[in-house]
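The complex appears here without one of its protein chains, the remainder shown in place.
Chain lettering (A, B and C) follows the sequence in which the chains are written, and residue indices restart at 1 in each chain.
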Amino acid sequence: MAKFILKRILYMLVVLFCVITLTFFLVHSIPGDPITSMVQDLPIETRDLYLQKYGFDQPLIVQYVKFIQQLLTGDLGQSLRYPGRQVVDIVANYAPVSGIIGGIALAIGFAVGILLGIIAALNRNRWPDRLVMVLALLGTTIPTFVFAAVLQYVFTVTVPLFPTTGWGTWGHLVLPVACMCVGPLASYARYMRSSVLDITNQDFILTAEAKGVSSFRIVSRHIFRNSFLPCITMICTSIAGIFSGSFIIESIFAIPGLGKYFISAINDRDYSVVLGLNIIFTGTYILSILVCDILLAIIDPRIRIAEEN
Amino acid sequence: MDSLLTVKNLNVSFNTYAGEVKAVRGVSFDLGVKEALAMVGESGCGKTVTSKAVMRLLSRSGGIIKEGSRIEFMGQDILGLSTRELNRIRGSKMSMIFQDSMTSLNPTMTIGNQIMENIFTHEKTTRQKARERAIELLKLVEIPNPETRLKNYPHQLSGGMRQRVMIAIALALNPSLLIADEPTTALDVTIQAQLMDLLRSLKERFSMSVILVTHDLGVVADFADKVQVMYAGTIVERGTVDEIFDSPRHPYTWALLSSIPGRAQESKSKLYSLQGTPPDLLLPLQQCPFAPRCQYCMPICKKAIPKENFLTDTHGVACWLQHPMAPKVTPPAGIGGYDHE
Amino acid sequence: MNENAVNSIQEQALDPKDFQIQGADTASAELFARKPVTYWRDAWRRFFENKLAVVALCLLIVITLCTIFVPIFSSHSISAHDLLNRKQWPSAQHWFGTDDLGRDLFVRVWAGGRVSIIIGVLGAAIVAVVGCIYGGIAAYFGGKVDMLMMRIVEILSSVPNLLVVIMMSVVLESSSIPTLLFAMTVTGWCPIARLVRSQMLQISRSEYVMAARLMGVSPLKIVVRHMIPNTFSVIIVAVTFRIPGLIFGEAFLSNVGLGVQPPNTSWGALSSAAQSSLLYYPYMMFFPALLIALTMLSFTLMGDGLRDALDPKLRR
Partner (left out) sequence: MKRKLSLLLALMMMVTLFAGCNKALQNPDENMNNNNDNKEQGQTSDGKDTNQYLNVYLSAEPSVLDVARFVGVVDRNMFFNVLEPLTRIENGEVVGAGAESWDISDDGLTYTFHLRENYWTDGQKVTAQDYITALQRQCDPNNAFPHVSDYNTIENFVAISSGEADVSTLGASAPDENTLVLKLNAPNVALLSSTDFFPDRADIAEKYGDTLGTEASNMMCCGPYTLESWTHNSQLVLTKNDKYWDADSFDIQKVTMLIIPDSNAQLASLENGSLDYLGVSTPEYVEKFQARDDMDEMMLSSARTSMVIFNCEDSVFSNEKVRQAFSLALDRDALAEVITNGTATPAYSLVPPDCQVGNLNFRENVEEPLTALAKEVDDPKALLIEGMQELGLGDDPSKLTVKFAWGATTAQARTYSELYQQLWQEALGCTVELEFNDSATHQSNVNAGNFQMASMSWGANYEPQFQLSRWSTEAGGQSRWKNAEYVSLVTEASQTSDEQKRLELYGQAEELLIKEAAIAPVYFMASRRFYYSYVNGLNANTFDTTSFKGVYTSGR
């Protein structure tokens, strides 16, 4: 198992390096530069002065080498749109905010989704199945900003239960989490339902029934264990998505999260922030894939045994 | 001998897109204590559905046990039981093993856990005691070094061994009835013989009655006390193993017996193979189901269903040849007089 | 012969002629209540048996026909604006009401449907096909190849989508439907590839795949003939899920200037335009969202119907 993990970490670094290089050249090749997006009537001389200061006038390759050297010393550089702010501090301040909303929303969405999926599959073609399918359908087709706008208006204006925008208390958490857990809930419900349906057709369920095992135990011990495995592969990609936050929810509820920051950094051509955040996102994405593979190996004996010999 | 299990007028059907498939049409039989009954017939004759009906395992595959069917096991009306009461019997009083051991064991549970699960479902014991019981069971079914095997997973064992684990699971609480649904079909011949010997010794040792569902008459001859030949959801001939092997009366039984390789050596003739395929179970039964494939078919066979006619109190045949007006027919060469140890 | 057996037969009046042996007429033995059915015809019939799937199929056909014919025959044009009756609620004259510029929404919703359906369906199909083949090959070969291919997927799915899209809009200059589709699916197939690969890993170890390999069947054929049909349920679920994603993706792209160019529009563009006045003029958002939901519903139901029809295990 240890060799397996080491090899994967090596691959992770290679992938990370490729992504960084790809994003670097991508970001630098789209039109516009940090300063023109900030100041409207910039005289040419000031613009050249600015480009000189940050070394953007040098050929791209030179900039790339400088960027990589800087990176190896662990310095992700400074933001250009907000001079003086270290990218590392930006991540330290904003990632937990996005992480909390995303994390709780995913946890609720995942748990409730799995439950609904099982209920729907066990009552195939009866009203619970239909109900869950309709809910899942609504969850995926209604855009997030509709939920957010309606919830915001109803629960902060007509019935002032929660603060409309901002961040700081538990009250600020409720509405954004409610909007964000609709997506995962819908997808996990549908996905779990199809996985449970597959498993219930297997023969070992019949053996369990023949053993006189109670239906609750059949569901929890036999059906759940085997149908849960495919969901793990899905959960790891969504875990990676938590920190990148949701641009829409964060703008509507004015939450200082990474989602809004990343999109505006791209629009402002804030190269160092875009590259810095992208490294963090890619890192968490690949890490979560590694964790999920390890988790899968632990839980699914077939893969673990295959890995060992 | 008071009967352990009595089945009366069992009808099971499946609703499919093309209509109602009547898989079992009015089967009645009973089974005494320590008695081995073999249900024989081509695939699709309803033997497996009947066995599953006894254990009420048909709900998942959409099988419906029709009104008027009655199944009594140790004095209890199986069909009337609630699922909770049924679960108290299933796995403890009666249990079942299946054909394909590869898919019949939970791939993500160790062998030990799957055996102990049966024990825990029916008895309150400590984990340690259950573990010892499991090892004892594995020894019973002759699996080498059971302690290590306990921690193995199904995909780490061979077909034969997995089937033995299935038996160990079934015998965990010394059931008085074991239903074996084609236990040896998926195994090669040598393993088959070992398994049947094992089953026989366990039957004796635990004075267990067994229903063996198979399409391989060779296996039946050495194991069963009574044999039931089924065709298109009905019993066409039944009797003790001697009556069926020595003096079969039904043309379908003759056809089955003449296709056993062992017997053909004496007559050096080509192996007899029955033409045609079993009838479609959608059609309501107005004639003898075997009529289209029966060499001795008579117009009456196409007009009316033959009633079961009991030659002795154990040997019944449902065939118009038994009718006094029918011509006397002798079974083909080599049939009858088959001696079995 | 004991008595009860005899008299039971006696009851019917039988004449001796009935008792001449005629022998087995194998012809009638061949008579089958059910005609022999090939896999595809059986699947086709089973699909039409599933009432829900058929309803979904008809719904989809109706929607597609409307998107084609309504804009042609309707009296209103998709771009003619009249500033007098802006933001009208649905009325007899304007069935779906009018938007900020007074343009008839009924026509615009159906005209927008063309873009969204093409992108939703075509996009999902491209993503599914590429994802399945890629995932299948990775699972089939396993070992080094699988490791390499999965790393490529990880790289492609880590590059921020917005960057790729802006890059596309600049490099490709034109913003027609093909460029849009290309921009959305260039990295869109990665999640499906990962999903299909993990599902197919188990199948690639099964006996029939080994058998096919022994017979020298080409890897691509094995993936397409054997592995994909068996992972059908996973693929169907994943594909039907991509459709709303793609439709809204197009709206996001049009926000970045790449999507469909005015005055043409799409469901995604209509719903994001309706966002700002959602609380006062919900009808602007209601109809595009409803149509996206109906399209998604019909694809999901059809998907389920297809899965049940094509899945060999469920064949009765």
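Here, a contact is a pair of C-beta atoms (placed from the backbone, for glycine too) under 8 Å apart; a residue touches a chain by one contact, two chains touch by 3 or more.
Keep in mind it's a predicted model, so treat the numbers as computed, not measured.
With respect to the full assembly, the chain omitted from this view is in touch with A, C. Set against the missing chain, the residues C:M184, C:A269 or C:L301 yield one that touches it, C:A269. Although one chain is not drawn, the whole complex shows that of A:S29, A:T46, A:Q69 or A:N201 it is A:T46 that touches it. Against the chain not displayed here, chain A makes contact via residues 30-33, 35-43, 45-46, 49-50, 52-54, 78, 81-86, 93-94, 96-97, 99-100, 103-104, 107, 149, 152-153, 156-157, 160, 163-170, 172-173, 251-256, 260-261, 267-269, 298-299.
Considering the complete assembly, chain C touches the hidden chain via residues 79, 81, 83, 86, 99-101, 166, 170, 251, 254-257, 261-263, 269, 272-273, 275-280.
The criterion applied here is as follows: only the chains that are shown with their structure count from here on.
Considering every other chain in turn, the ones in contact with both chain B and chain C prove to be A. Centroid distances built from C-alpha atoms place B farthest away from chain C.
The chain closest to the protein's centre is C, with centres computed as averages of CA atoms.
Computed centre separation for the pair chain B/chain C is 45 angstrom, with centres defined by C-alpha atoms. Centre-to-centre, using mean CA coordinates, chain A is 25 Å away from chain C. Along chain A, residues 302 each make contact with two or more other chains.
Per the touch definition, chain A reaches chain B in the complex via residues 200, 202-215, 217, 221-222, 225-226, 229, 299-302, 305. Against chain C, the residues of chain B that register as touching in their complex are 14, 16-18, 275-277, 280, 282-283, 292-300, 303-304, 307, 309-311, 320, 322-327, 329.
Within the complex formed with chain A, the chain B residues making contact are 55, 57, 60, 83-84, 86-92, 95-96, 98, 100, 103-109, 117-118, 121-122, 153, 155-156, 166, 169-170.
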